[in-house]
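Data block below; observations after.
Only a single protein chain was left out; the remaining protein chains are all shown in position.
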Amino acid sequence: MTTTENQTVPAQQARGESPEAADGKPDEQAPDEVADTEVIDDPEDESDEAELESADVHAEEDFGAQEDLGTRDGFSPDDEVVDEPDGPDTVPLARRRPDDRQPYRELGLQDDEYAKIRDILGRRPTQSELLMYSIMWSEHCSYKSSKVHLRQFAEKAVPSDRLLAGIGENAGVVKLSDDLAVTFKIESHNHPSFVEPYQGAATGVGGIVRDILAMGARPIAVMDPLRFGAPDHPDTSRVLPGIVGGVGGYGNCLGLPNIGGELVFDPCYQGNPLLNALCVGVLPVGGLQNKAATGPGNSVILLGAKTGRDGIGGASVLASATFGSGSEARRPSVQVGDPFAEKLLIEVCLEIYRADLVVGIQDLGAAGIACAVTETSAAAGTGMAINLDTVPLREPSMLPHEILASESQERMLLIVTPDKEHTVLAIAERWGVPATKIGEVTDTGRVVIEWHGQTVVDVPPASLADDGPVYARPMREPNDLPLMRADRAETLPRPTTGDELRETLLKLVASPNLCDKSWVTEQYDRYVLGNTVLAQPEDAGVLRIDEESGLGVALSVDGNGRYSRLDPYAGAQLALAEAYRNVAATGATPVAVTNCLNFGSPEDPQVMWQFAEAVRGLADGCVELGIPVTGGNVSFYNQTGAVAINPTPVVGVLGILDDVAERLPMGLRNEGDVLVLLGDTRNELSGSEWAWVMHEHLGGRPPKVDLAREKLLGTVISAAAELGHLSAVHDLSDGGLAQTLVEACLRHGVGATIALPESVEPAVALFSESAGRALAVVTRGHDKAFTALAEEHGLPWAAIGVVGGSSLAVREQFSVPLDELRTAWSGTLPALFGGLEPTSN
Amino acid sequence: MARVVVDVMLKPEILDPQGQAVANALPRLGVSGVESVRIGKRIEIDFAGDADLDRAREIADKLLANPVIEDFTVRVSDGDA
């Protein structure tokens, strides 16, 4: 994971360090050549890339990268890379045989990148070194295409005294009180989850959890924004249950409540489902850990699972090229998650943190040991001497480059002073977790790795971790965008009569993106740890952090690929606005942002334009809202052939509640409460669920963004909550007012009678997705005071109804009994993916 | 009726947390000398007519095993059914 961290912008940068320093390595690769690896990839999770390759299965669907492979002249199986029988490629051998041809192109390196490596080393790289550079300089690990854009998050960052100094490692850290801080981050594991849905999703959760753990935090909850292809496509019935099972299987067994997420269907994700996973953790303010391997003489300890041939990306290229075909056992394999091992790893690390036993720590992700040893020593400006013979292996026949690149899960690298080594090993022993000293920190400025008495790697670590290539790739607005934008959904025929409106409402609530998601969420434990105050389907997840004071956090993750397709700048801001609004709707004060940017191939200038626009939109939006981006992740190459997914920036917002007992839920409960619609409703149907469900239409411009309005909305809700005016608040977003009312009614089975505002026609009032709106449920008797408060703040409001009854009744239009609504709303996913009702007895 | 037995095992290079958990538990039961344990699935398919190994292989390949992480073998059951 570390590798992935890419965008973490934090405080360091904010203070003037270069963003690159915070991100990881540099590199460039030529994706085309990379073949599978790249295909996979997203920079986001480390593990993915590797897996891809394993997935030959899938390769052909990815963009056209592979064709090139066969024709590249960089290397062919006849050329021998390494030839000493029985021996690995070593540094002396590299010196002795400088002209051996090497399969760098197959590994995704460009000619000039390879030349640069030779330049850095003053010789050709060994096989192990070549593999290390190819992975560390890949898009996935180095963010070489995204870096130039991501630096805006740092450059535009709003100063925040809540952002703890010295962050910039794996995730941002936000101070909650004098004693407590939280850290949170989202990552993707998209491609592996397509190849092997259960394990891909499971290891995606495992990866982000270790990221948070490496910060010194105890992970306390996860969330999972998920996106799939068409709900009725046969492959969706393979991918969705597997991914949901994997998220649940891993998270449940780890003992982390799942408090929210998204479930979105769109045909654009058919061959590229998106598995994004967010983890939040809590740590003492002084307990932030870092990854720097300082102190020559300190021990380097590998903690956790044995190392096997898991997800060895480029290693397969070397294996097949070097050893000929038939070495099945050397082929890369899908990583299998072991949540029990991770649970123990968490307990060991936390015990070690409490006793202040480590100097540095880093989780192992993409490029495994190779990445961890170079990043930790690069971060400290030190060197390291590693003996691979000490690494516990699952398969003793593993070769050095396989050991270095293995992506076996549930491992951490610790830097420990010699006097504490014994204590660290004893704690690991007590929990039954393997821990082994594999080397020492040195002052040489080189990472030197030995295997069977021979030196297989001797590199300056910063050249892998920090000095990779950076690209400013060409960008161009998509050719079809002007036409799409001209084709507005506002011109489509709308329902006008009460019956038509009723029918439309029922069809919408039963549509896959708006229906009841409990088929999915019931597979997740939301109760474990006993601090979940709100979880799905509430607007945001709310966690109690301090049982004494009630101090807690609210979290929401949101994205809308359709809006972003129509306007990536606005789409990213709308995702930010929605997450912000969801957090504010609980009464919390939003304070920090994380993101996961899911896009097609950066080599496509149209995709690159979408990416740049989305990043610019998000960075500008954060400035306007006054909250910083604290970290994130980029996933490129989410495309099938030449067709990319809709650009899908997913944004997570974290807010603070001084006392979670004061949080606002979303459901109607009390007869006689007054429903007040906050904000302006405009005729904004382009990109809406209504347009998609009723007309299969995507065109026009997304709803107008007004971040000042979002802020105002949050301010009014928070003030009203403090004054005790509100019994609930539910945000308006996908599906518009109609969906908000349905969800609020069905939450506790309490109806409402509504009089639609007359400023717009009924269909627009019900289905428009204008941003900056929320439904306030005002406690009976408080309505005058509440509306006066809104008035005072200049926030438009309209009293639109009263809570009560067993129907959702819209005056002069229609009425639907809640039972009928519930049947329509809750039947969809079970019908698609199988009922959860057990046979009785 | 003819029975075909399909054994599905994780590929050798794939981590098997289940087998590992059992292997780790054995010393507590006083069992030593076990180097590793791997756990798979056995599926019995009863054909109406003759045992059809090709058909069984097809079933195993398409459904019973996940070729990304698992291997399988098929055999006609002789007598143990």
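Every chain is named by a letter (A and B) in the order it is written, and numbering of its residues begins at 1.
In this text, a residue touches a chain if its C-beta (ideal position, glycine included) is under 8 Å from a C-beta of that chain, and two chains touch if they have at least 3 such contacts.
Keep this in mind: contacts and distances are computed from a predicted model.
J.: The chain that is not shown, which UniProt protein name from "Carbon-monoxide dehydrogenase medium subunit", "Carbohydrate ABC transporter permease", "Phosphoribosylformylglycinamidine synthase subunit PurQ" or "histidine kinase" does it carry?
T.: When "Carbon-monoxide dehydrogenase medium subunit", "Carbohydrate ABC transporter permease", "Phosphoribosylformylglycinamidine synthase subunit PurQ" or "histidine kinase" are compared with UniProt, the left-out chain turns out to be "Phosphoribosylformylglycinamidine synthase subunit PurQ".
J.: Determine which one of A:F228, A:Y524, A:W692 or A:W825 touches the chain that has been left out.
T.: A:Y524
J.: Identify the residue among A:S145, A:S160, A:T183 or A:N252 that touches the chain left out of the display.
T.: Only one of A:S145, A:S160, A:T183 or A:N252 touches the chain omitted from view, namely A:N252.
J.: Given that one chain is not shown, which residue among A:V533, A:V615, A:M694 or A:A728 touches it?
T.: Considering the complete complex, A:V533 is the one touching the chain left out.
J.: From the list A:A642, A:A661, A:A708 or A:A788, which touches the chain that is not on show?
T.: The single option touching the absent chain is A:A661.
J.: For review purposes, identify every residue of subunit A that touches the missing chain, sorted by number.
T.: Touch set of subunit A with respect to the missing chain: 245, 248-249, 252-255, 338-341, 343-344, 431-432, 518, 521-533, 544, 547, 660-661, 834-841.
J.: Tell me, which residues in subunit B touch the chain that this view leaves out?
T.: Within subunit B, the residues that touch the unshown chain are 17-18, 20-22, 24-25, 28-29, 39.
By our rule, only the chains that are shown with their structure count from here on.
J.: Centroid of subunit A to centroid of subunit B, CA atoms only: how many Å?
T.: For subunit A versus subunit B, the centre distance works out to 36 Å.
J.: Under the definition above, what is the set of subunit B residues touching subunit A in their complex?
T.: Answer in residue numbers: 10-17, 20-21, 24, 66-69.
J.: Taking the complex as given, what residues does subunit A use to touch subunit B?
T.: Its residues touching subunit B are 54-55, 57, 195-196, 199, 305, 308-310, 329, 331, 333-336, 338, 340-341, 394-395, 408-409, 432.
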